[in-house]
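The block underneath contains the structure these notes are about, expressed in structure tokens.
Every protein chain except one is present and positioned as in the full complex.
Chains here go by letter, A and B, matching the order in which they are written, and residues are numbered from 1 within each.
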Amino acid sequence: MTSPLLRVRDLTATVTTRREVIQAVRGISFDINADEAVGFVGESGCGKSVTAKALMRLAPEGASIGLGGSVAFWGQELLGLGEDEMRDLRGRRIAMVFQDPMTSLNPVMSIGAQMGDMLRRHLGLSGKEARERSIELLALVGIPDPARRIDDFPHQFSGGQRQRVLIAIAISCEPDLLIADEPTTALDVTVQAQILRLLMRLREERGMALMLITHDFGVVAGMVDRVNVMYRGEIVEAGPVDTVFAEPQHAYTRALLDAVPRLQGAGAAR
Amino acid sequence: MTRFVLGRLAWMAAILLGVSFVAFMLMRAIPGDFAIAAAGSQSVAPEVLATIRRDLGLDQPLMAQYLHWLGSALTGDFGRSFVTRQPVLGELLSRLAVTVQLTLLAAVIAAVMGVASGLAAARLRGAADWLVRLWNGLMLAVPNYVVATLIVLLFGLYFPEITVLGYTPFLESPLGNLASLLLPAFALALAVSVTIAENTRAAVLEVASQDFVMVARAKGLTPAAILRDYLMRNALTPVITAAGLKIAALLGGSILVETIFAIPGMGQYLFDSINNRDYPVIQAIVLVAAGIVVLVNTMIDIAYARVDARVQM
Partner (left out) sequence: MQDSVSVVAARKRAGITQGWLLLGLGLAMLAAMLVLTIFAPLLAPYSPSATSPDSLAPASAAHWLGTDSIGRDVLSRLIVGGRTTLLITVSAVLVALVAGLILGLAAGYLGGRIDDIIMRLLDVVFAFPVLLLAIAVVAALGPTVPNLILTIAIVYTPAMARVVRAPVLSVKQWDHVEAARSVGMSEMRLVLRHILPIVVSPILVATSLTLSQTIFTVTALSFLGLGPPPPDPNWGGMLSEARQFMELAPLTVVGPALAIVFATLTFIIIANGLREVLDVGSVR
């Protein structure tokens, strides 16, 4: 493998709100190879979500974000890219699934319209083509009777179904990298497992790279190849997931591992 | 949903009944003898007064008078003007048409100005936001009739060649009609546009912090598409609802603005009728104007509930 899908070097992110300046990411470096799943684990506020947004150059609403270092995507530097070029990349090459499916869909647009606007924008599909493609995608993520449900509005779907829809939207333009930011945190335990299995399956079928962000070691265990542990804006430990599980080097990693319920931890380490 | 609509309609009917009772009782509460007011003079022969009383049904019990008046009003018979001795309805309808024109134009101006400046205040940060809010705060304190008077004054002082007073009927000259209503509509719209701007600003800021806007940005959509489909569509529903409820303010304000700009609408008609103590006309205008407000508010309620059912999460 010559050039990795994503090569991040000394990335810093400074979030500026009206009242405060927060150094959220303090010089982190990591690689994600094509077709690889990488976990980012840490407690909330450790900078993992800001890292994800930084890769797509998205600032939290009401704040601005200052980035330093280097983010190379297929060898192309993203931090120097113009906003227009960056917009062509978002959703098309790098897509993202967010934490709360209940608030991540626009309540006044039908599901079909929210899938279609992106397909038309990036792939130049006609309205009819986008609709057909959306129905296929809904079927793919396991929404029953998709041809009928495509005109429904978000409030007619359950939380788990909404997250499936959001995943369908994210993979609709066949991105090279899918970033999933706490994709199961807001869901019921039984639904969590289904969504994780869906993400696994899609990754294998489509050969996407996956960046899975979570506070829960139990979630990454069976899902990813490598894991990065983040604490206060830095990566404190990195390595193959089995190694990190078996021999955590950093005290913080051990504390996180202790927080995982015994049964889940044992099953994951299998 | 059907139950809700029927409930709202029944409620509207009840309110209208109450409104009509208030309108009726007010004009019976005038000091002095209603018959003398109808005769238009103090020195009337007792026989004439007796005839007037019988004609107007004043010798009947109050409740019977009310029911009779309400029944007539429902069929469009508001009685005859004390001044012109003509049926009130004909004059009222032609005046109403002018007022509706003025109010609608004002509503459009208020909506465009309000949404545009509210959006600007929400999207631009810092000084621009601050300036728009300062302007809004100031404009909220300037009553529409003061704005109207000052407009007339300014045009009189600096552009005396431009006629700002008077009204051109639509059939005579559609463009002249629009021109004659533009300044009054602006004066009427200003205060309402400020409220709409404040509401828009708050709603857009609220929507902008929602997760689905971040999702839309992550989808790589253009700012224009995000503004149209994600921000505006969500923000404008409450804004339009609040604006619709301002119809009452516009109708009330038209009384003043029409008087100042010499526009022969319902407001000026009311003003003249008050000066002439033309009670049947006052009664009819109060009833019709309140009826319109109740009707519009009910329609907005129902429309909003429909949208809300979709928005409800």
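We adopt the following convention: a contact is a pair of C-beta atoms (placed from the backbone, for glycine too) under 8 Å apart; a residue touches a chain by one contact, two chains touch by 3 or more.
Bear in mind that the values here come from a model prediction, so they are computed numbers and not experimental data.
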Worksheet item: For the chain left off this view, which of B:Leu138, B:Ile162 or B:Met299 is in contact with it?
Response: B:Leu138
Discussion item. Just to verify: which one of B:Gln65, B:Ser94, B:Thr241 or B:Thr259 makes contact with the chain not shown?
Written reply: B:Thr259
Practice prompt. Would you mind spotting which of B:Gly18, B:Gly57, B:Gly71 or B:Gly90 touches the chain that isn't drawn?
Written response: B:Gly18
Worksheet item: Of the residues in subunit B, which ones touch the absent chain?
Response: 14-15, 18-19, 22-23, 26-27, 29-31, 137-138, 140-143, 145-146, 149-150, 152-153, 156-157, 160, 248-249, 251-253, 255-256, 259-260, 270-271, 274-275, 282, 285-286, 289-290, 293-294, 297
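Everything below uses one rule, namely that only the chains that are shown with their structure count from here on.
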Worksheet item: Cα centroid separation between subunit A and subunit B, in whole Å?
Response: 52
Worksheet item: Hey, which residues of subunit A end up touching subunit B in the complex?
Response: 56, 58, 60-62, 87-92, 95-96, 98-100, 102-109, 113, 117-118, 121-122, 153-155, 166, 169
Worksheet item: Taking the complex as given, what residues does subunit B use to touch subunit A?
Response: 208-222, 225, 229-230, 233-234, 237, 307, 310-313
